[in-house]
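Omission of a single protein chain aside, the complex is shown with its protein chains in their original locations.
Labels run A and B following the written order; every chain starts at residue 1.
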Amino acid sequence: MGAAQSFRELCDRTKNTNVRLSLPAVCIVWQTAMIILFGVFIRYNEESDTHWVEYRKENNLSDIQNDFYFRYPSFQDVHVMIFVGFGFLMTFLQRYSFGAVGFNFLIAAFGLQWALLMQGWFHSLDYTDGKIKIGVENLINADFCVAGCLIAYGAVLGKVSPVQLLVLTLFGITLFAVEEYIILDLIHAKDAGGSMVIHTFGGYYGLSISWMLYRPNLDQSNRLQSSVYHSDVFAMIGTLFLWMFWPSFNSAITDHGDGQHRAAINTYLALASTVLTTVAVSSLFQKHGKLDMVHIQNSTLAGGVAVGTAAEFMLMPYGSLIVGFCCGIISTLGYIFLTPFMEKYLKIQDTCGIHNLHAMPGVIGGIVGAITAAAATESVYGAEGLRNTFDFEGEFADRSTSKQGGHQAAGLCVAICFGVGGGILVGFILRLPIWGDPADDNCFNDEPYWEMPYILRIFPAEIQQYKSIQTYKIFI
Amino acid sequence: MGAAQSFRELCDRTKNTNVRLSLPAVCIVWQTAMIILFGVFIRYNEESDTHWVEYRKENNLSDIQNDFYFRYPSFQDVHVMIFVGFGFLMTFLQRYSFGAVGFNFLIAAFGLQWALLMQGWFHSLDYTDGKIKIGVENLINADFCVAGCLIAYGAVLGKVSPVQLLVLTLFGITLFAVEEYIILDLIHAKDAGGSMVIHTFGGYYGLSISWMLYRPNLDQSNRLQSSVYHSDVFAMIGTLFLWMFWPSFNSAITDHGDGQHRAAINTYLALASTVLTTVAVSSLFQKHGKLDMVHIQNSTLAGGVAVGTAAEFMLMPYGSLIVGFCCGIISTLGYIFLTPFMEKYLKIQDTCGIHNLHAMPGVIGGIVGAITAAAATESVYGAEGLRNTFDFEGEFADRSTSKQGGHQAAGLCVAICFGVGGGILVGFILRLPIWGDPADDNCFNDEPYWEMPYILRIFPAEIQQYKSIQTYKIFI
Partner (left out) sequence: MGAAQSFRELCDRTKNTNVRLSLPAVCIVWQTAMIILFGVFIRYNEESDTHWVEYRKENNLSDIQNDFYFRYPSFQDVHVMIFVGFGFLMTFLQRYSFGAVGFNFLIAAFGLQWALLMQGWFHSLDYTDGKIKIGVENLINADFCVAGCLIAYGAVLGKVSPVQLLVLTLFGITLFAVEEYIILDLIHAKDAGGSMVIHTFGGYYGLSISWMLYRPNLDQSNRLQSSVYHSDVFAMIGTLFLWMFWPSFNSAITDHGDGQHRAAINTYLALASTVLTTVAVSSLFQKHGKLDMVHIQNSTLAGGVAVGTAAEFMLMPYGSLIVGFCCGIISTLGYIFLTPFMEKYLKIQDTCGIHNLHAMPGVIGGIVGAITAAAATESVYGAEGLRNTFDFEGEFADRSTSKQGGHQAAGLCVAICFGVGGGILVGFILRLPIWGDPADDNCFNDEPYWEMPYILRIFPAEIQQYKSIQTYKIFI
């Protein structure tokens, strides 16, 4: 215990948030590494290469059958979710909007490059020439991979430095690619919208890191850990773009044709249902029945998370509504009861409540997926439909749906293990006293990392002249 | 008169805005009803079902010919208009942004479910098994249906409780589905962008409700019925997303191929034209030629409304510009002269000016549609083109274009009647003193229904220490 304590003391020395050397160094070195690795490994695939015209003729295809036209609109929607959705969702704090949207931007831009490599090695490696061949589906998957890390960012929002976030992202992407390979390829679980692979993993990864970085004196930053009126409106931009484009998220990499179509419908319905139960619970547990913006901003999205795994299955429209119904309730109750409990007793400080928005709904999504898969029958799906939907081909041709259900459950366990284990490991690294994170009384504050324009001039209305302006500093 | 007066007095008792029982109850009960009805009635259609692979082969189709790829990008644009467009357009009030974007979210999420059922029974019922079969086109239509109710919300913004809004939506969707069935199916009028079906109906529905809910002492809330600088900027987010995606709105459910293509072009042009005339009139009627944000936020959209019915017709690019030209002028003049007149003499308090943005331009759109249809000739459209555009098939195979023009006009009348009649009926219901609406001196205020984060800390710039902070409440 002596060693652990001295390590802790080492970490708690007076904080120095100057990242003038570390941040530029990490950005330049890592970006240079990306260029070299891309030079060695990454090429266009047959649909984005100039040889497409020959490929197309050989396979008797029309230009419109290029995968680009199947997936690009969904890709752009996902892209908006990653940068505007996640970025603005986190602007709710009164004085951390620059960090929310700016660091989200930074780590997503790095993460997608590293994800193209990591996922490429596992999924898109052309063994004839050792190159990763990329097309629009790889871009979507890279954005997905990044989403896992942005979820984790939500747990530590306002308490870490940008360098720590880049480290969190580097390891997060790496872990993601490995767990994804195990779950989707080895276990052959299906996870269209990533309830397990993205949300469960990302959620527990972030919570474990937050647990490792527990700050007993965080109440010293209490004055800043709340919203102002307009920061809540900004956050609603994030909420709505996530909510609206979630059908694209869950359908982006599903099967051409009915697969994408059905995944979009299921997600659309689940999300609609979630809004009503979120409002109900939020109003029910507040004095005078007033709604809490935190719930509206976050819990309304839980249905999209929970329907992720089963989105492509024949979940049925009413099934989607049921999933959304439950998740709205559970997620809002989580914000009311579980988040304070976790902070007080489990020492997990979860700034954005990702446990309620991603981790729990992700687990529910995994379970729903397992049950729906196990219950799938040829009479509902049709023989060919069943084979297509679950990819019962090649070595998996003989798998039964009940066995598939078990494998789905196994996939969920892998996601949780990678999240918790990886988070503890990375949290340990992030405790090193070299990363420039803020002191306990200076969290949730843009000031340490951003040039701040915070002076407003206020003067009494009766005085029309500019001369008598009183200058105030104002937190807005 | 005695009964009417005592009813009025009953309604004007001291207001109690506590919705802690009613709001959760309505949300939970109605959402449960949706689940049951969806379970009984709603299934995937042949393009979103796993049997698509068989259907596709039988009909010799490619996956890309699934309706999903024709309409999903437009659907997502429409979805953004409904949630971000309408939601943020209404954030302009200084202290009602939560209600604007939050209640818009709530009623749209409920409305689209109810719309899938109501429209499904009328349009998508498969008589072989009594099920409604849904695909992406149904989702678009559900969003359209919701738009009518969100328009109505604009008239009563800030003066009603969320429970009233849900009631408004329940009846609004129901009325919408019936009038739409009468106009599109029985009368066989065409209304691609819903000038009549959506905007005229929604506009008069909202105005009639507002008339029924007239508050003679609303000036007690005057201090809050205005914008602040940043709330006007937030509203521009709504304006722009509506303006940009309106071509998708008007083309979303038009014919594959040239129909969608032409509708998008016509709308794009009409909207561009509207912006210039709006700016012209706004500047002309203001002292010093200053522009008024209310006009820029709203009247610039009138051209999109007015070109809705005729968007798919051969309106011609210059025709679209003319429609936009006129609507920019009329709508802006409406804000300057008509809105104050209606409030003073007709006792219609129209918070967002939906009469100028939806009702009037909708009527103009209906008239433009009737004229354009009546003037359509085979020499311009081509024989097959004319048949396709106006769906002169089946029982309507022999209809002439001049007769079609008359039927378009009849459709417009139906929309107005349903709007006015339905609004009076629903307004009567909403006057009951049980809904938790705010008192006359507490309108346009988020405080009754939302937990408010309104404390900012302001302190003189010379004093660098946090100790001497003076705390102010500030309306932002």
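One rule holds for everything that comes next: a residue touches a chain if its C-beta (ideal position, glycine included) is under 8 Å from a C-beta of that chain, and two chains touch if they have at least 3 such contacts.
This one's a predicted model, so the numbers in the text were calculated from it and none came from an experiment.
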Options B:Leu106, B:Leu218 or B:Ile237, residue touching the unrepresented chain: B:Ile237
Touching residue (missing chain; options A:Tyr69, A:Phe122 or A:Tyr181): A:Tyr69
Residue, one of B:Val178, B:Ala272 or B:Ile371, that touches the chain absent here: B:Ala272
Interface with the undisplayed chain - residues on chain B: 62, 64-65, 69-70, 73-74, 77, 94, 223, 226-230, 232-233, 236-237, 240-241, 243-245, 247-248, 256-258, 260-262, 264-265, 268-269, 271-277, 279-281, 283-284, 286-293, 296, 300, 314, 316-318, 321-322, 325, 380-382, 384-386, 388-389, 455, 458, 470-476
Positions on chain A contacted by the hidden chain, ascending: 17-21, 23-25, 27-28, 30-32, 34-36, 38-39, 42-44, 47-54, 56, 62-64, 66-69, 72-73, 76, 79-80, 83-84, 87-88, 91, 95, 97-98, 101-102, 105-106, 109-110, 112-113, 134-136, 139, 162, 230, 234, 237, 448-454, 456-461, 476
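One rule holds for everything that comes next: only the chains that are shown with their structure count from here on.
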Centroid distance [mean C-alpha coordinates] between chain B and chain A, Å: 32
